[in-house]
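The complex appears here minus one protein chain, its other protein chains still in place.
Labels for the chains are A, B and C, by order of writing; each one numbers its residues from 1.
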């Protein structure tokens, strides 16, 4: 069996960093060998650094416990200890460091929003736009980077409807989408939302989230035009983003219209039969079926369906005629797995399978 | 001071019946003198009948405690003991009894869905369509009823956006609405939603609710055409109805378009300046301002805003451009007050002020 | 490999019945081949019978879906189709049927409270009093039963402290226990607790629960005296039982005194080193370590620790001096796994390992 790739986690002590470390335990291709965090954690063992703030249900993996936490600026060390990195950095810090890591020769798979609209950076959902990785050589060339590059994951809020809409778009020409999300508290990280603010409450506002939800899909469904991505502006999305008192799982109520109205059977068949590149390549973290369509009248439900296929499947239901647009349905995905660390891992697996790593 | 009208509550032991009894305590015009319920409660005092299942925060009003519960079929007794009734009956029972009470000479203000689409029965939100009460004489004539009649209250799910949209419709011609509701558990009555089903969960389905939300507004905004209501089909509504883990308060995310696109200032001004018939008549249960528009970016919120003006005001916020339709906003109302018993009381007050009672 | 024992589930459509069916999927020794329920379910396939009310996170196991549901009174059929049964019947129904099944030659492992204090029926926690099964032959002889017998599982409320206290009792002589439980809603079954009753609330009362918590331990720690169990009255327990808004997991705050006060080290060592008969026999459903003692100052926590070792381990923490009694600690166990179906399965495994099945 081939040697595992050595993985670094930037922002390793935060919520998303912990999720990466937890999900990567026992991964067949990757092994966490390097953890970087802010100055106050640097120098401690990882176990010391997260004492009292380890939020995962499983305990810290044995092999990560005793890793020494590096300061984020010690790129030389990083280069020695790992083959690529996942960035779980906060946006302002990501802005400063991700390019430096890439320039130093380390591929970066990022959860931060910093580079989502950087013209030469692919923003990838492996089932939707795996071909966007073809920008990588151009990105390296344009920037004079040898081995490093940056690939990013889109926002968690769109993951429960991006794939089903992308399939429709390619076949029928998506035109209009009105979506309302009901997003879990874990999407805000830790400490995130104060319990006093969200218990017995709905907060109909998440800073920046609606803009991301409306704009990111146009890049994801866009095309490579020379050294940059051309956005697809043939459709428009209106998003209402709400925080609701659930722990994990983002639900979306979606109404949409296409240039050519598909029948109910065509839509269901399109969704149920879809298998993407991650499935063809049998990537370890790929769900067997990327889309589960449930026939029950009251599914998907947040608590019941979020963990489907290790939290990587998108569960849909309730496809029905829409009196204003053409059709409407409900979508659900796990925001901290498919929508965060799991989605990042799947990108890295795709990068490796496609020889970028 | 005039003598108070004597009020009967049909379905007095259920959740909505309890809410009526609780809200009517100390009412300046009405006094509960009669309570009717199912056979197993009949013959007991009201206090005995609700022992162990009184769900209101205030204790049972002193004057209602010792009322003897009548069986629902003793209309002769009802006629002696009250001047009109609120019906909090379940739909199938309402179907059987509301007309009999009206035929016997007792006006019925109903929360049940039975007669919402009966052609000669007004479905009223007092700030929106008070003139629909003008159907009452026609209803009585057509059915050969002397003093009795039936007026109904629409579904709780539409109350957080019906008034603001009605104002827009009259000025700018509403065309399209896509609405997603996040509805509280109290909307399902008691025992209603099992805690095991809704904790840490969203259920994207409430039986019958979407159809009601899409169809009832067309009658409410319709007109009287001879002996029946003509529905207004100049606009279409698409509704997604969700149950979320909050106790009271229904929130709605609304996107809409009008025939003529209003400006942001026009909309806000229309909403803020509106005073309706209940306000002009200074009805006791009318909120001072029927619509509160909040400027904060994260309001309305369910727990913070539901009780505004004794739970009778509708709170709006976040009016912003919509990339698909014209505008979008968030609305909130208290489902068991404005959306149920409080809404019914306001109808009765309007009926009395307009001399129908 | 030996043939699996064929298992029947009485009360198969209820919450506990579903839990049995879900947990037994893929069990190495047992296979569900028979499901019995109330008359309205009888005759349907299991999938039809639970349509719209299957509450487990995993879907219905393939092999159970198409089983025909038998009426509870068809014992002849039961005898043909299974080797023993788990009873998840409600107490009144259990009273009527469990003895008839046993009389007909089917061993019954019961979750019902009916026979917990029947003098010749063992009430067993496999790590605490496995030797109580030695009553089985006496029970059979006394009642004239050949192959059938009844063994019961104690109440879920005591499972988070019964084992740690039993160990202390045998070494140091337990004298006094004051315990307050914070019990999850799943303990009440489905629909169980209404969401309107428990959201943002604590209900300091669960019918019958305190009496069970105070009395059952005296039988469990008692001894076989001829043809009946002698209760151990050398200690007294005072229980406060509360329902709190958590989904799964019962937590207990326990203060206790012994005849001889143990040191902190002695207690921790006793708990950490304990391995019981299920561990020695390597029973499939036995947790590797029956007691996990956590050193963090804020553990165990309901959501974080309930699933430890497939929900079968008891997690303890916060052992500290008690200003009134001698010591106090916090205990947690999963109420629907260790405290219900998982506990029953472990009893059945013990019965099989000990050749009673």
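Rule of thumb we're sticking to: a contact is a pair of C-beta atoms (placed from the backbone, for glycine too) under 8 Å apart; a residue touches a chain by one contact, two chains touch by 3 or more.
Just so we're clear, the structure is a prediction, and the values are computed from it rather than from any experiment.
Considering the whole complex, the residue from C:51, C:202 or C:259 that touches the absent chain is C:202. Residue in contact with the omitted chain (choice from C:253, C:268 or C:281): C:253.
One chain of the complex is left out; on chain C, the residues touching it are 176-178, 180, 182, 199-205, 214, 236-238, 240, 242, 244-247, 251, 253, 255, 297-304, 317-318, 322-325, 328, 330. Residues of chain A that touch the chain left out of the display are 55, 185-186, 190-200, 245-247. In the full complex, chain B makes contact with the omitted chain through residues 52, 57, 199-200, 296, 304, 307.
Methods note: only the chains that are shown with their structure count from here on.
We define each chain's centre as the mean of its Cα atoms; on that basis chain B and chain C are separated by 47 Å.
With centres set at the average Cα position, the gap from chain A to chain C is 41 Å. In chain B, the residues touching two or more other chains are 199-200, 245-247.
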